[in-house]
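Scroll down for the structure; my scribbles are underneath it.
All protein chains of the complex are present and in place, except for one that has been dropped.
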Amino acid sequence: MSSIKLRCQVDYSGFVLDVELSIPAQGITGILGPSGSGKTTLLRALAGLDRHAGSVVSVAGEVWQSEDDFLPVHERRLGYVFQESGLFAHLNVRDNIEYGHRRAVQRSPMEPLVSLLNLGDLLDRDVATLSGGERQRVAIARALAANPRVLLMDEPLSGLDVARRSEIMPYLESLHQELEIPIVYVSHALEEIARLSDQVVVLENGAVVANGPVAEVFTRLDLPPAHWDAAAAVIEAQVVANEDDQLVQLKFSGGSLLVPALNYVSEDVRLQVAARDVSLTLEHQSGTSILNILKVTVTDIAEDEPGQVLVQLDAGGTALLSRVTGRSARELDLKRGQSLFAQVKGAAVLR
Amino acid sequence: MRALFALLLVLYAQGLYAADVSVAVASNFVATAHELAGSFEAETGYTVTLSPGSTGKHYAQIRHGAPFDVFLAADAERPELLCDEGLASPDTLYSYAFGRLVLWSKDLPVSDTAIANGLNDNSFRFLAIANPELAPYGRAAREYLEAGSLWGRLSGKLVRGENVAQAMQYVDSGNAQLALVAASLTLGQPGNVWPVPVELYAPIEQQAVLLKSSPAASAFMQFLQSEVARKIIVANGYYLP
Partner (left out) sequence: MITPEDINALLLTLRLAFVSTAVLLVAGTPLAWWLAHTTRAVKPVCEALVALPLVLPPTVLGFYLLIALGPDGPVGGLMQFFGATPLAFTFAGLVVGSVIYSLPFVVQPLQDTFASIGRRPAEVAATLGASPVDRFFTVTLPLARRGFVTAAVLGFAHTLGEFGVVLMIGGNIPGVTRVASIAVYDHVERLNYAGAHSLSLSLIAISFLLLLAVYGFNRRLRILPV
C-alpha cells in the first residue's frame, strides 16, 4: 500500500517539532493534538508552505522534498483547506472554485463537486456574504476542483460555532465516501477525529506519540487521548432493527446496544462512547434506567487524575473505556482479567 | 566654486538679523560686497549683513516690505522703479559698478568665435546663462548672442539659471560646458575666461540706492564711493567711469 511519508525537524525558539511518520495514501488520517503541539507546522511542512532544511516528504512514491530537491507548492498536486477558509475576496464563489479548476493538471467536471457540497445556490454570491460554514464548503470545493492527489485540511471547523460545525460535518463525511484521494485532517477535537478518521496520528509537544487505527489509539491507556476529558471509545456497529419506542437496536462484536432513533442512512454505524458514560458493576443490575449493559473483561487499568482511574475493557473484541473514582476501583477490587458488566449510559452516534 | 555656492546658500538662509546695515546685494556682486563690508566694518565699527539674490527677487521683496537698508542691484531699472514708487531715496541713486560679461568654461577654449564654432562642431552640449527675464547679466548675454545671430541657433542648447551663480554652478558641476556670466564670479576660478566686448551689449549698470535712512546706512553708501571701495570694486572685475 502506498503511503505519505514525512520527516521533519523544526526548531523555533521555544518550540521543537521532530517527526518521522508514514500514513496511508488512502482514507482519512487524522492528526490529533492540543494547541501548540505542532499540528499546523507539520501540515504546512508536508504541503511545502514552509520550507525546512532537512525535511523529506514523499506522497505515493512522488518525492516532494528531499535533501537536494524541493518541489514548489504550486507544482504539487495537493488541495489545502485553511482554518479561515482563505477565500479570495475579489472573486465570487464560482470564480473562487474555478480558480483551482482552471489550473488543474487534469480537469474533471465541476458539477459533481458543486452538488456534493450543495453550493448550487451560492455560485453567484459575493464571498463576504457567506456564513462561516458556507465559506468552508466553498473552500473545500475549491481545493478539490484543482483535482489534487491528496487533500490537506487544517482544523477546518475550529473557526465555526457548534451549529455550523454540525451543518458541515455531513459534507465532510460524504467526502470520505466519495473521494478516492487520501485526506489528512488536522484537529484538536477528539470527536471530529473520531467521527471522520480511519487512522490517527497523535502529536504531543512536537513529537508523534501514536500512529494507528482510531479505535485502538483512542483506547490505549498508554497514549494521551484516553486521558483527555473527552476520552472515548469508537465502536463500529450495524443496525439490526427499529424498535417501536423511538429506539434502534444495534449490534457489534460485544453485544447489542439501544440508541435513540435518528435517520440512519446506512446499515453501518460508528458510535462514540465516552469514558465518563461507562460505569461498572460486578453483577448484572436489574431495576436500572440504563438500557445498555454489556459483559466485559478488564484489560488494563491506569491512574488518571488524582482520585480517578481509567479502565480499559474488552467487549467481544471491541475496546471500551471507563473512568471511575479511585475509591470505586478499590472497593470493586478491579484487576486485569476480571469479568464484570459495563453500563453504557449514552452512546453518541457519529455517523 | 562649490564653496562660493555654499556660502551663498548659507548667507541666504541666514536671514536678516539685527545688524547695523542690512544690504540686499546682487548675486554677482556678493564676493566683492563681502570685501567691502569687511573694510567698512573695520573702518567704522558698524556691522553689515549681506543678503545675496537675484535683483528681481529683491525688488519684489522690497516692494512687499522686506527690511533692507541698502539695495545693491545688478541693474538700473529696479532701483529706479523703487524710487518712483517712493520706496527709495532718489538722491542716493547712483551707479556703483559696471558689470563685465564674460564667456567662461572649465576646459573648452573661449574666444569670440567659441560659441559659433561650438555650434558648428557640436563641441558643447549646453551654454548656461542667467534668466534674461530676471537678471541683467542674462539680458546682456541675450543681447550679445542676438548681436552675433547666435540666439536662434542656440535654442536647444541654452539653459537658464535663476541667476549667474546658478549658471556658473551648471558649468562647475560639468552639466553645461559654457557660461555667460559676470566677470567678478570667475576671478580665482580655474578655467578659461574671455571678456565679451562691451559694445556688444548694453552696459550692465549696477545701481545702488538707500532704502532706509540711518547713520550706519548712510555711512555705508558714502563708503562705497570712497577710493578704497573703488579699488576693491575694480579689482573684482568690474569697471567704473
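A few remarks follow.
Should a chain be cited, it is by its letter among A and B, assigned in written order, with residues numbered from 1 in that chain.
We adopt the following convention: contacts are C-beta pairs under 8 Å (C-beta built on N, C-alpha and C of every residue); 3 or more make two chains touch, one makes a residue touch a chain.
Model, not experiment: these values are computed from the prediction.
Although one chain is not drawn, the whole complex shows that of B:Gln169, B:Ser184, B:Gln207 or B:Asn236 it is B:Gln169 that touches it. Residues touching the missing chain, restricted to chain A, are 47, 49, 72-75, 77-80, 82, 84, 86, 88-90, 99-100, 103-105, 128, 142-143, 146 (touch as defined at the top).
For chain B, the residues in touch with the chain missing from this view are 54, 56-57, 60, 125-126, 128, 131, 133-134, 156, 158-162, 169-170, 173-176.
Everything below uses one rule, namely that only the chains that are shown with their structure count from here on.
A separation of 89 Å divides the Cα centre of chain A from that of chain B.
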